[in-house]
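Every protein chain but one is kept in place in this view of the complex.
Showing chain A:
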Amino acid sequence: MLRRLFPHPLLSLLLFATWILLVNQFKIGSLAMALILAIAIPKLTAPYWPNRPPLKNIPAFAAYVLVVMWDIVKANIEVARIVLFMRNENIRSGWIAVPIDLKTPEAITVLAGTITMTPGTVTSDMSSCGRVLLIHALHAPDPDAIIHDIKTRYEDRLKRIFE
């Protein structure tokens, strides 16, 4: 019963919180609307998304969010430094193929998004088998260091969270 009402409990929770934050007030009407959305949207979209995302370790996910926030601040300063103080001909941009061990689509999506938001890299494509990501690096004198960073800093954490 509970499972039929909430096919995606985490999504319901997220929708509920999002609506409350959007209306910015705790009135009975907005709580009712939040509840309606939290039940209706997961139910309507469930046919397209039959499996639950395997979010196994929520404290680890919170820690991951903090790590990524910190990295985004560093990324901003790093990119600003490259834009402002490096001559264009010294910027060594290039494509890098990053092999990944993650299997679940949710984990790969989060990893790809993280790579785009953090130091000087943008996820551009994926191999058709889904085991390699193509990223573009703004300034990569040492591509192996970037691959190593991605694998140890983000992928290992995501593996513990999702798989």
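We adopt the following convention: a contact is a pair of C-beta atoms (placed from the backbone, for glycine too) under 8 Å apart; a residue touches a chain by one contact, two chains touch by 3 or more; residues count from 1.
FYI, contacts and distances are computed from a predicted model.
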### Summary
Choosing from "Gluconate 2-dehydrogenase subunit 3 family protein", "Na+/H+ antiporter subunit G", "Glycerophosphodiester phosphodiesterase" or "Acyl carrier protein", the absent chain's UniProt record names it "Na+/H+ antiporter subunit G"
### Query
Who touches the missing chain here, A:31, A:46, A:60 or A:79?
A:79
### Query
Thinking of the whole complex, not just what is shown, which of A:5, A:62 or A:122 touches the missing chain?
A:122
### Message
In the complete complex, the non-displayed chain touches which residues of chain A?
### Response
18, 20-22, 24, 72-73, 75-77, 79-80, 83-84, 88, 91, 93, 95-97, 99, 112-113, 116-117, 120, 122-129, 131-132, 134, 136, 138
